[in-house]
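With one protein chain removed, the remaining protein chains of the complex are shown where they sit.
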Amino acid sequence: MTYEELQNAPLCLSGRQLTKVFVNGKVSKTAVDHVDFDFHQGEVISIVGESGSGKTTLSKMLLGLLNVTSGTIYFKGEERKIRTMAQRRAYWNGIQAIFQDPFSSYNIFHKIDAVLDDCINMRYGRHIDKQKREDLKTEACSFVNLKYAELTNKYPFELSGGQMQRLMIARIFLLKPQILLADEPTSMIDACSRATILDMLLKLRDETGMTVIFITHDIGLAYYISDTVYIMEHGKFVESGSADEVILHPKAAYTKRLISDVPKIHEEWNLDDVFTGEE
Amino acid sequence: MSNVLLEVNQLTTKYITRFREDVYAVDHVSLSLEAGKSIGIAGESGCGKSTLALSLMGYYFAPLHYQSGDIIIDGKNISGMKPDDVRRNILGREIAYIPQAAMNALNPTCKIRKFIRDVMHAHYPKMRDDEIDRMAEDRFRELNLPVDSLDLHAVELSGGMKQRVVIAVSTILKPKVLIADEPSSALDVSSQKVVIRMLRDMMNAGLIGSMIFITHELPLLYNVTDDIMVMYAGQIVEKGTAAEMVFDPIHPYSRGLMRSILVPEEGTRNIKLTAIPGTPPNLKKPPQGCRFYDRCRYRQPQCQYNAVPIADIEGNRQYRCQLSVDQLRELYTAEDAEAERKQAEDTVLQKFLKDTGMNSAKEENRDDI
Partner (left out) sequence: MRHMIRNVFHSPKFVWGFGIFVFILIFCIVYPLFNPGNPLEMLQVGGFAAPGTYVNVYDTVAADINKEETLKIKFRLPGADEKRLESVLSADDRNTMLKFLAKVGVDTSEVDVEDLDQLLELWEKYFDPTSQPKGITRADWNKYKRINNAINRISSTDRRSVSEKDQDGQMAAVGDFSSIDYVSVDEVANHITLPLGTDNFGRDMLKELVSATLTSVEMGFIAGTVATIIGLLFGLLAGYVGGVLDDIITFITNLFTVIPGFVLLILISFSIGQEQRGVTTVALVIGLTGWTWTARSVRSQVISLRNRDHVNLSKLSGHSLFRIILSDILPYIMSYVVMAFILQVSSGILSEAQLSLLGLGPKSTETPTLGLMMNWSMLYKAHTSGYWWAYFPIILTIAGVSFSLNLMNTGLDQVFNPALRD
């Protein structure tokens, strides 16, 4: 689908004046500062920012893992409610996440089977017959090119980083949420395996029509994967729009600087043009 | 070539594990580095990049052990020297090493000035403090670092600033070779650029004779170094100038690496990234033949058993493969054409599916990792 088509798709997740302030004694720090956004069904959105820009805080708030200081999040057009456990469970059926570090994303005491079973329980209920369960697990694993038969009785830490991250995608495949939030899912993985993970995420989007929110610091990666790019600086979105527009024709000074700071291959990377404001 | 600063011949080093197994993480690596040149080392994690950096210092500590080969710095062979000798007379003066987390080397309880004095006293115990201070101030001015920062504590500096201070301090004795192991990977892109610029300025001013730059970020390597070496499973598989390596890789592994580059430039959005399937071999039991055999797309039956020596080809390039350069290039051209055809087909198919309103679910052949 083109960018315009996606912009006309129904709204999936949006936020109005979303703010998070961390208070520690008398010191308070605004991590996310009155941001507005509209994420549409089937869109791949990248939120790009440097460390400390508040992108991880924003992702935690979107997931409902962190309380919102002020502002509202709308999920499928309605205000999100996550007060009770039941409401939270319902919300988490709609939004799921892949985290940055595959090595700390798994409970090392649980086997791979248990990880997948959890997802099946969540989506299909506990009382699903054994054969169906096996079939689902096999399907999910084959979607990410893992062989389920070889994984039973293994622990996640026996896999490589790339395989662990693919198992995460298998988890998402089983859960089939409307929104997937991927928080730097490839930053701990070698470049060679990165392409596979990215392709799988895109394939998952194509097959299930889910919205993918991609949080990253790598602007090249954001350009490759996303339809829409949001650039974040000090808790605010400084620029947003289609990937081509934002990356190739940036308007905000921060975006221009960010793009000029990334080493390039086809264009010249001007080392003398450095931003010296930070010192 | 008279001004060769660093010459490494068939250097082999190993790790000895807790179970007394030998792991040859650097296996017969040779390279030579001229004054004013820089060389980049690329590869996946676990391919021996960082071990090579440690090995080149000539200073070995358990579990890393020296096995064989020579490291010759400016005509002096340091590979057989005693560790204490190396530490006193080679490190810092001839070779400087900057690890990724170098900025954490600063003592948080003392000022930068004190830190520099300690470093200098380790090399010249009799040097006076005011001499050192003058030297440090001169160097900071030369590198456009604020001289005031000498009187700050490490915690008062930003990450990029800390990294630059540590680089300035570790090269204060004008080493002939600087080994930088991912010096900017922990930093934001803007700080990374500043650090890289400082390294370039230091090269231009002759403060460091030559540089070995290690990173897994290929676009960075392309912009920083003159030559690029690609390492795989402890061996060098290809070497050439930066442009050659990025735009015309010969070895299948280098090609795979170059195909995974992502940069925010026009035209990179619709290209198809290719992944190299599989994981690097376990170096406790290295494969008998070509180490890349298991993951190679163009493998031949003989590759499994015949180890390949590294071969020189036109224009100071080296590569390590059974197939000739022409054979490989032919294969690559055919593959590119096939990929283009497939993509065109895909586009047509999708358009058709969309027009007819069918689900776009389709079978796709994907490479297993």
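We call the chains A and B, going by the order they appear; numbering starts again at 1 in every chain.
By our rule, contacts are C-beta pairs under 8 Å (C-beta built on N, C-alpha and C of every residue); 3 or more make two chains touch, one makes a residue touch a chain.
Given the structure is predicted, the values throughout are model-derived calculations rather than measurements.
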Given that one chain is not shown, what are the shown chains it touches? A
Missing-chain contact, candidates A:99, A:254 or A:269, resolves to A:99
Touch as defined at the start, partner being the missing chain; which of A:68, A:122, A:202 or A:252 qualifies? A:122
Pick out the residues on subunit A that sit against the missing chain. 63, 65, 85, 88-89, 92-93, 96-97, 99-101, 104-110, 118-119, 122
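Convention: only the chains that are shown with their structure count from here on.
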Could you grab the centroid distance between subunit A and subunit B? Build each centroid from C-alpha atoms only and quote it in angstrom. 30
Quick one: in the complex, what on subunit B touches subunit A? 44-45, 146, 158, 160-161, 188-194, 196-197, 200, 216-220, 222-224, 246, 256-257, 259-269, 273-276, 279, 360-361, 364, 366-369
Complex interface listing, subunit A residues touching subunit B: 50-51, 145, 160, 162-163, 166, 190-196, 198-199, 203, 206-207, 217-224, 243-244, 247-248, 257-259, 261-267, 269, 271-272, 274-276, 278-279
